[in-house]
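All remarks here apply to the structure that follows.
Yeah, one chain of the complex is gone here, protein chain that is, but the others are all in their spots.
Right after this comes chain A.
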């Protein structure tokens, strides 16, 4: 089952994670990632800038919000503008002028999101381009090759991704293939000293398959592990159990990246379960629908109730939008014919996520994470006991009780 590990992969992978504090009750940890473009404090939320840009906001704005790592997408960038051009531009950092860290996804997720345009074989994923109908084969080698050209600080293996709602033999096939593809990625990786290749644990919602995947992949000495194949259409009850299973079997001294998780409640619970890194399009996408994230949920600023509300989105928020603009102004902008409101809301929502993670981290370092969780749930749901069942169960499983 295990692919032949080459000499290079048996050499000790860099230990990029330094643990600073651990919660004595739950599995929550605070740490520091040491990456080529600087240190990143964990737990961390990574905004998604798919096509070498963060949806309307400048790199200067992103830097000012305290963001030190964000995502780019290999599938999209591989098509436009293409790896050769980006390489000429001094990598993705140079091309988009981002001085901090970048993580690139392998293109695997597009297999699910663009499923009608893709076909999976042992060789790789064959995509039909939506732009000109041409075909590309994204193999583990090709994905790593593109990511080597992009020069991101963390690169992801190409995994065989199936939707979490799929059952049956396809899930098992995808899990074993992902292991084989991990080995192919490791072998193809030309820049292990400059770029950290993460493995992605698959296995769907099947505990046995996931356990097998964990056992096999942790034999490979990669700098970090991602938990994949979740955050799709599965029930939250199944979701948290797979996350908890994964973190229980992943090494403590390497970062755990839970892919596609972004709602505030999910972030807090999954930190408790032992995850360090998160990414999601949710905050930036919801901004573009006029929704502002707040500790009690979200504000749909297009609604008439905000027409004459002259307070900021959140008086406690330190972002430029909340410092300068009122809900009423944003409401008016949302009903005008220009995109200004979207930019302001994108800034705020990213700030919200980053400030949340920062508060989580501080509470872990100050040894009061369980209290933080109770306060958070209280604010979000009115009372800690009104928190959704799955979250209550998940937290209880790691020793945090609400109410």
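Definition applied: a contact is a pair of C-beta atoms (placed from the backbone, for glycine too) under 8 Å apart; a residue touches a chain by one contact, two chains touch by 3 or more; residues count from 1.
Criterion: contacts and distances are computed from a predicted model.
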{"item": "Which of \"Queuine tRNA-ribosyltransferase accessory subunit 2\", \"Arp2/3 complex 34 kDa subunit\", \"ATP synthase F(0) complex subunit f, mitochondrial\" or \"Small ribosomal subunit protein mS29\" matches, in UniProt, the chain that is not displayed", "value": "\"Queuine tRNA-ribosyltransferase accessory subunit 2\""}
{"item": "Sole contact to the chain not displayed, among A:53, A:145, A:238 or A:397", "value": "A:53"}
{"item": "Among A:158, A:199 or A:342, the residue in touch with the chain that has been omitted", "value": "A:342"}
{"item": "Missing-partner contacts on chain A, residue numbers", "value": "51-60, 76, 80-81, 85, 88-89, 95-97, 335-337, 339, 342-343"}
